[in-house]
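FYI, not all chains are in this one, though none of them got moved.
By written order: A, B and C. Residues from 1 in each chain.
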Amino acid sequence: MIQLTRRATFSASHYYWNEAWSAAENEHVFGKCANKNGHGHNYTIEVTVKGEPDAVTGFVVDLKALKDVIEEHVLSVYDHRHLNLEVPEFAKVVPTTENIAIAIWNRIEAGLLAHPTMKTAQLAAVRVFETSDIFAEYRGGKL
Amino acid sequence: MIQLTRRATFSASHYYWNEAWSAAENEHVFGKCANKNGHGHNYTIEVTVKGEPDAVTGFVVDLKALKDVIEEHVLSVYDHRHLNLEVPEFAKVVPTTENIAIAIWNRIEAGLLAHPTMKTAQLAAVRVFETSDIFAEYRGGKL
Amino acid sequence: MIQLTRRATFSASHYYWNEAWSAAENEHVFGKCANKNGHGHNYTIEVTVKGEPDAVTGFVVDLKALKDVIEEHVLSVYDHRHLNLEVPEFAKVVPTTENIAIAIWNRIEAGLLAHPTMKTAQLAAVRVFETSDIFAEYRGGKL
């Protein structure tokens, strides 16, 4: 078994806000992220799949197909968007780095299943960097 | 003469939009940046000053004071903000990388003049990276 | 379960030396690191915690609190210091990248326990980069 990772980037806005709380509570918990005008990041994501390299091609998966899945199922939905306002999974879930990693895992997993040649690809990890100093890694709930 | 540069980062939202144009025109010129929900970036800036190193301290400028000027005059106004909606110079000017570089130059120049010990510091360049692949450099109009 | 990582940096001096050995032995084993005048590095550390994202906030831990723990328990003690001469755990233990990773793990673990809201945070890994080409990762003794 070997792991293969593809990196991609998108730029998006978000804010942290809980409608059930007062403005003061939101600011207390979320600090300067609680500005409802939004702020933004250049997110970097790393999508890792695992498997045996094919004896003929030497590929665990077709990297071009993996790129297509990432673009269709993540970048086309997240890039140059406001995550809270335009991405359905963040309508009621705060788009923290952790929650974005889980959401991207779910999107990639569905995208692999829906792809004609990637059905058997095994997703191993999704890593999301909000900045170069903060990142989350999700492995489907396992560690 | 020697140049000394200090790098800093901020995260902000923006969009590109000209109120005098139709939505179609805006989209034609500004592409996916014309989404009025906004999108965002981790901006990196490089502020360069020039001068002779002081014979005793070895400093062209006090780097701590330069950091204070950057924080007070740029980061505190731009970081975790929506540039179009919350930063006055972008109320009517599109916050492109070029215009952000010019605006930061103006803010730093004013900030140096207003600082008790930085009045004589000579600003040489401001560089703004919107992403790692796009950056503008402004040298006060000279090249 | 998900992992969340925060990166930080500090600049410090160190040297490698075993008082029980001759100078020749020290040089043989430690090479140019055996210079007792010391040399230094910009260390980068990555502190990883794990857990379930909170259903309301979307946070595994409060990143601001994690930053405070890193600053109080590691950076304030290590940054701009001579590790051998000023940091107690390296009075008799050689400050190799490996030992620094273990020491930072111990400091963060104690710091989480001592913090009013971080008691239940689970430390997962500490990674220490001495340069961009050499790094150690400690996971509390597990791999």
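In this text, contacts are C-beta pairs under 8 Å (C-beta built on N, C-alpha and C of every residue); 3 or more make two chains touch, one makes a residue touch a chain.
What you see is a predicted model; the values in this text were computed from it and never measured.
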| item | value |
| --- | --- |
| Whole-complex copies, counting every chain including the 3 in place | 6 |
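The rule is short, and it goes like this: only the chains that are shown with their structure count from here on.
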Chains partitioned by contact, chain A not counted: B | C
| item | value |
| --- | --- |
| Self-contact between copies chain A and chain B, residue sets same or different by half | same |
| Farthest chain relative to chain B (centres taken as mean CA coordinates) | C |
| Chain B and chain C, separation of their C-alpha mean positions in angstrom | 34 |
| Mean-CA-position distance for chain B and chain A (Å) | 29 |
| For chain A, residues that touch 2 or more chains besides their own | 132 |
| Chain B contact footprint on chain A (complex, rising order) | 9, 11-14, 32-33, 35, 37-42, 79-82, 85-86, 131-132 |
| Contacting residues of chain A [partner chain C, same complex] | 16, 18, 20, 29-31, 93-99, 101-102, 132-138, 141-143 |
| Chain C residues within the chain A interface of the complex | 1-8, 50, 53, 56-60, 63-64, 124 |
